[in-house]
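Here the complex is missing a single protein chain, while all its other protein chains stay put.
Order as written gives the chain letters A, B, C and D; numbering starts at 1 within each chain.
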Amino acid sequence: MNFSDLLSGSFQQGLGTSAIVYCLAAIGLNIHFGYTGLLNFGQAAFMAVGGYTMAMLVVQWDISLWLAMLVGLVLAALLALLLGIPTLRLRADYLAIVTIAAAEIVRQLYGSIALKKYFGAQDGLTSFSADFRALNPFSGPVDLGFVSWSKDDAWVVLAGWVTIALCCLLVWLLMRSPWGRVLKSIREDEDAVRSLGKNVYAYKMQALMIGGMIGALAGFFTALKSAAMNPTFVATDVTFFAYTVLLIGGAARVLGPVVGAVIFWFLLTFLDLFLSAATDDEGSVLIPEAIMTNQQASLMRFIVMGLALMLLMIFRPQGIFGDRRELAIDGR
Amino acid sequence: MRIPALGLLSLVLLPLLLLAGPSHAATASAAPGAPANCAKADRDDGTIHVRVCLRDRRGNANDPVAGVTVRVSDLDGNPIGEAVSDADGLADVNLGEVIDVLGQRYVIEIDTETLPEGTALQNPKDVKRTTEQFQLETDYSVTFPIDDKIEEPSDWDLALNLLATGLVYSAILAMAALGLNMVFGTTGLTNFAHGELMTFGALIAFAIDSMPGEISLFGHDYSVLVACLVGFLASGVFGWLNDKGLWAPLRRRGTGVIAMMIISIGLSIFLRNSYQYLVGGENRNYSQYTDLQPYEIGALRITSLQITVFCIAIGVLVAACCLLQFTRLGKATRAVADNPALAASSGINVDRVINRVWIFGTALAGLSGALLGVTQGFNFQVGYKALLLVFAAVTLGGLGTIWGAIAGAFIIGIFIELSTLVVPDELKYVGALVVLIVVLLIRPQGILGRRERIG
Amino acid sequence: MSENTPERDAHLAAAEGALLRADDLIAGYLPGVNILNGSDLYCKRGELVGIIGPNGAGKSTLLKALFGLVKIHSGSVTLDGADITNQRADKLVSAGIGFVPQTNNVFGSLTIQENLEMGVYQRPKTFSERFDFVCSLFPTLGERRGQRAGSLSGGERQMVAMGRALMMDPSVLLLDEPSAGLSPVMQDEVFVQTRRINRAGVSVVMVEQNAARCLQICDRAYVLDQGRNAYTGTGEQLANDPKVIELYLGTLSKA
Amino acid sequence: GCGSDDGDDDNSGSSGSDNTSDSSSPAGEKKGDGKLVVGTLLPQTGDLAYLGPPEFAGVQLAINEINEAGGIDGQQITQVKADSGDGTPDIAGASTDKLLNQGADVVVGAAASGVSLSVIDKIVNAGKVMFSPANTAAAFDTYDDKGLYFRTSPSDRLQGQVIGNMAVEDGHSNVAVMARQDAYGEGLAEQVKATLEEKGANVSEFILYNADAENFTAEVNKVAAAKPDAIVLVSFNETTKIVPQLISKGVGPQDAQLYFVDGNMADYSDQKFDLTGVKGTFPAPAEVDPGFNKLLDSVADGGKLKDYTYGPQAYDAVMLIALASLAAGDDDGAAIATKIVEMSKDGEKCSGWAQCSELVKAGTDIDYEGASGPTDMNDTGSPNKATIGIQEYKGNKYSQIDSVSGVLE
Partner (left out) sequence: MAAETNLPTNLEASTEEGRERSRAARAALADVAREPGAKKPDAILVADGITRSFGGLQAVDVEHLEVQRGVITALIGPNGAGKTTFFNLLTGFDRPDAGTWSFNGKTLNKVAAYRVARLGMVRTFQLTKVLAKLTVLENMRVAARNQTGERLWAAVIPRMWRSQETDNTARAKDLLQRFLLDGKADDFAGSLSGGQRKLLEMARALMVDPELVMLDEPMAGVNPALKQSLLGHVKSLRDEGRTVLFVEHDMDMVRDISDWVVVMAQGKVIAEGPPESVMSDQRVIDAYLGAHHDTKLTFEAEEKILAAAQEEIAEEAGNE
């Protein structure tokens, strides 16, 4: 087993395109949940709307990708509005269920036969990324020494991290402003904030929309990184994993999602590479087949991932960056 | 405890007799489809034929119709051949060599004049078939149904059947929902691993069921039901373990509900993949009840298994509700739910109450999973796939309310089935979820939830 | 921890044989931040002990520590000679201690009657008898027994909280600001009843911000400041101590 | 198989997409490292995990067969495995990176069309061949795959026609179609429906169900309400859930003629229901080799397989790749790609590695006849000729009773 390969492979994912998608999704969730306390379990819906709108407009109507992205952002904001108008008046737990439901509805509609001529049902959509690729500054694979990407991936990675940096900057600016303070107050007690003359509903809506639009950005990258958009990319689990990413890093911390995403994908890949190398039929077999077959090795990484998530939350419930003191204050 | 238990027992025992009944007698019933006497010709001469098989199927008969003329022509109307149906009702037209026929298109027409007295096409206007380009190197079979008018299936009959299956499913769902709600109610934990608790019950039942030998009572084989019972009990133990091993220490450390929720997501990922590790990814069936013929009651078709499962579920639900509503433990759970510190100050052993809730809640979930498995097969995701619906049910009914969870489950379960009358089947969950959202718009606190006082 | 001053020695000596006794308690919520910095307290059988002090002094924390709801880092609590330091609350209830917290002191989703039932959780048989007694004190509770406590007014909640503790029929009663939010007539009722219960043999430790009233009825009182006993003495002594008046009692009620 | 980084890194550096597009560059100049590495991107976790084992077995079987015969020009084929998952979380991309990092020259996979679409760009832009044993979506025929995408499972148009024809031939005129709503099920079911209607049969109920759904009771109720005399069931592993429900609604295998398809033709001996009389189809050679499934069993991870869906197709994929590599004298993806279609059709018919490799070495143009059928491909890399085997169940085991060949343009 070659550890430098393991590490380089793990870094490739830890810093790579998937990490970018989950990082953006988690940044959106951080605004929703971390700062405002909105339990949005339907981030996948925003990703879906973003990714699908972009892909659909380019594929079906042949408009420019950038314009399509703009429309995607607007539609994500509209979805936030649509979800927000009824649900933001509800208690947090209800919002959670409604957003899960909405995500499921959105995904099933995109995958449905009825809308096949627009969204390609279960096949999804492809061939929309020409405009994006045309701007690719790289002409060949990019090798940073410890990690390398193909030409296309490198471009997505570059664009992705720039986007993330911008989003983080935005979040950082917003959350240290009085606006962010109102959000945090809402997280604690809405009625109190209302009694101080703040339009809680409007703030929540703004937060939902901004987080949703960042979710749509995640959707764009979902589509761009594989040059395809497909209903399985936006399954309910995606939101759960985005939460995982967020909480690994620490909620209500600007860089939480970034660190979380890198760690999440690094670990996931590392486990995969390690375990499959350990159980591979050829080469040195570390773990005999009677204990773990190669297929089981793939499962094992999720098993370990689940365990790791639990252990992390047990021993560092505030995440990597979180503040322990804050947790000790019981909000309930 | 004792009275509900007795009630439960009688509720369960009654339908058990049903299951033991001679429901297999029907197995060897009606012959499948029609005897295919227009059997494929055993011919290997490199030609392709058009074969029209005419049968008079009115009034459930199946008689060959002889003497009917069928013509085949090309798209331009040039005749290629014609044939008259023989004693088997078969009219056979040779189109020619495979090479020549592939890629061609034909028109096949029946001469209704030649139909025997008294027979008529099901659709009298439908006398002509235009084929697509031939792609198969085999004879081309065509039919002109001679049959009664197709009776549109009655929506009411369908609705009745949908309602019945919906009820059964709802009852199972309700147990899981109640289990989830108990845990949520007492600890405030939205347990995303609840689906895996359901799967656990199904898994144990499956393991017991796959052990060699069978478990008989009074000469009837009750292996699967016994396995479910074991699954139920084992789930209780599993719940106990869950709490003692994980949640109780976490509570003691003062871990917040959100962190616990994320831990439950981790647990769910962990358990789900472990299950797959253990049993693989396929659907499997339990050793019994996969070939039960239905009883026909009017338009309703229902099997003894469905009746039994429904009764078991209802019995358990009633027992659980009585337990929660009328016993001291029930009140204690609500008190703990409300304010654990104060409950402790009232002399309630909070940890023990929560532990009990985990035991009961998980046992309910496990039984629900096991029954799901019995009614529709086992799979490592059997509980996971139900989770969203269970959540929806609990929310719809009102978080933390006992009856709410049950009411919600029934609404969701029945709605999913009935909604297929209107929405495409592939979107059947969408319908139910839309209902959820709509209900929450009208009653944000859920159907049976209560508003909070401010100030 | 705390150095032994003569006053403390005298206090310790007097504490001999007390029913409930806490010595040199150090306790807090967060690691590293102690709220109680070595406070002592004792309560003899049948005694009514008051605790007063500024906001945030640690009065509630002291009661919670006695009752096992706050972790005690060092020091000990004994009940009738038996060590009950950091005991689980429900065990203490069966040992005869009752506690009324300052905040969150009712079960909001339970009805009034159920709240009161919780008071006799460990001895459900005695319910009806105690219930009649509590209803005679707070008639509103009896009239509204079916109402959910969460929808009650502040004062009504306070009655429920007090009622729940009275249901317990404890041998030691820990009360955290039982009169807060009650109307004057009800406050009187609470004080009188507390005294009455006390006279009937129940030892009571009560924290009060209605300090003047509290000092009037209690046998002995502590003034707590920054987690330490600042003054101790009989109610009358403290009520007339100019320092105590200036720092803790204020002159308003004397006016 | 982790030690070969040096050579491969150079390789991936020089064989970028630029090279592949002008694949007409003079042969003879080898671009590969001489060692064929087959990457498998097949489901090990998630929803479709049960489809993985037979496919892995098919790949393994082919590799074993080739390597035991001495490999390609003396070089053993190596295999690297990766899990395609089911898209949640989307690990297919990461898995593809892993395969490419490990120097895979070809990627066998993925099983689901959606997953394939999500990684096809990555693979073909790296100049590697992507060869799916199971994709049936029409999208791949028109996809800009730089000539590097291939598949062995024939488009469902033929199979659909065969089922439709068979149902009418069997004398059924009132047929219900129940299919999973995904690229596979929907395409096949639409074809079945079109064929049935073309032939005058009445499709009384056409149901696409959500494969994620927990149960199929509503769908089965509808089928039962239509009182069909035959039912075409286009599904995967959920068949074992659906059949008992069909029985319990009085439309089981004994009450109506049931037709299965390649997705659910399997040995159901461990099931209690009786499938006697059920018919089904899947792409298979006219004369099936009953020993093939046993061979698959023998190489499967963790013992006997539950079913064999796409196992033969996976086997054929590797065979074609190896033959193409042998013919090209190179293991570079682009080089292999230029030969695959050639190997699959028009030439001297052969099957099995021993026979075919001899012919190729002798410079003969071959027409590989696979375990899954003739495997003739059109220029877009999809099969254009197929043989569909017609199967019938006795008890819960099936055997081939007939076969039909067909061509697609």
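Simple rule for what comes next: a contact is a pair of C-beta atoms (placed from the backbone, for glycine too) under 8 Å apart; a residue touches a chain by one contact, two chains touch by 3 or more.
It should be emphasised that the depicted structure is a prediction, and the values quoted were computed from it without experimental measurement.
S.K.: Which residue among C:47, C:114, C:156 or C:169 touches the omitted chain?
M.R.: Here the residue in touch with the unshown chain is C:156.
S.K.: For the chain that's not shown, point to the residue among C:6, C:32, C:81 or C:184 touching it.
M.R.: C:184
S.K.: Considering the whole complex, which of A:99, A:185 or A:296 touches the chain not shown?
M.R.: Only one listed residue reaches the unshown chain, and that is A:185.
S.K.: Which of C:53, C:96 or C:119 sits in contact with the chain that's absent?
M.R.: Selected residue, touching the omitted chain: C:53.
S.K.: Please output the residues of chain C touching the missing chain, sorted low to high.
M.R.: These residues touch the chain not displayed: 29-30, 52-61, 102-103, 140, 151-156, 158-159, 177, 180-189, 192, 195-196, 199-200, 209-213, 216-217, 236, 246-253, 255.
S.K.: Considering the whole complex, not just the chains shown, which residues of chain A touch the missing one?
M.R.: Against the missing chain, chain A presents residues 170, 173-174, 176-182, 184-185, 187-189, 191-200, 206, 210, 325-326, 329-331.
Note that only the chains that are shown with their structure count from here on.
S.K.: Give the chain pair, either A-B or A-D, that is connected by more C-beta contacts.
M.R.: A-D
S.K.: Just the number, please: Cα centre separation of chain A and chain B in whole Å.
M.R.: Between these chains, centre-to-centre, one finds 33 Å.
S.K.: Quick one: report the Å distance separating chain A from chain C, using the average Cα coordinate of each chain.
M.R.: Chain centres of chain A and chain C, defined by C-alpha means, are spaced 51 Å apart.
S.K.: List the centre-to-centre spacing of chain C and chain D in whole Å, with centres computed as mean CA coordinates.
M.R.: 76
S.K.: For chain A, write out the residues touching at least two other chains, lowest number first.
M.R.: Chain A, residues with two or more chain partners: 108, 112-113, 236, 296, 299, 302, 328.
S.K.: Listing for chain B: what residues touch at least two other chains?
M.R.: In chain B, residues 273, 276, 424, 426-427, 429 touch at least two other chains, as defined above.
S.K.: Spell out the part of chain A that touches chain D in their complex, as residue ranges.
M.R.: Per the stated touch rule, the residues are 1-2, 5, 8-9, 12-13, 16-18, 21-22, 108, 111-113, 120-124, 126-127, 140-141, 148, 150-153, 222, 225-228, 230-233, 235-238, 241, 265, 268-269, 272-273, 276-277, 280-283, 289, 293-296, 298-299, 302.
S.K.: Spell out the residues on chain B that touch chain A in their complex, using ranges where they run on.
M.R.: Against chain A, the touching part of chain B is residues 188, 190, 192, 246, 250, 253-260, 262-263, 265-274, 276-277, 388, 391-392, 395, 399, 424, 426-427, 429-430, 433-434, 436-437, 440-441, 444-446, 454-455.
S.K.: Show which residues of chain B lie in contact with chain D when the two form their complex.
M.R.: Within the complex, chain B contacts chain D at residues 27-30, 32-38, 40, 51, 53, 55, 57, 62, 102-103, 122, 126, 129-132, 135-145, 147, 150, 153-154, 157-158, 161-162, 165-166, 169, 273, 276, 280-285, 287-294, 296, 301, 303, 305-306, 372, 375-377, 381-382, 385-386, 389, 416-417, 420, 424-429.
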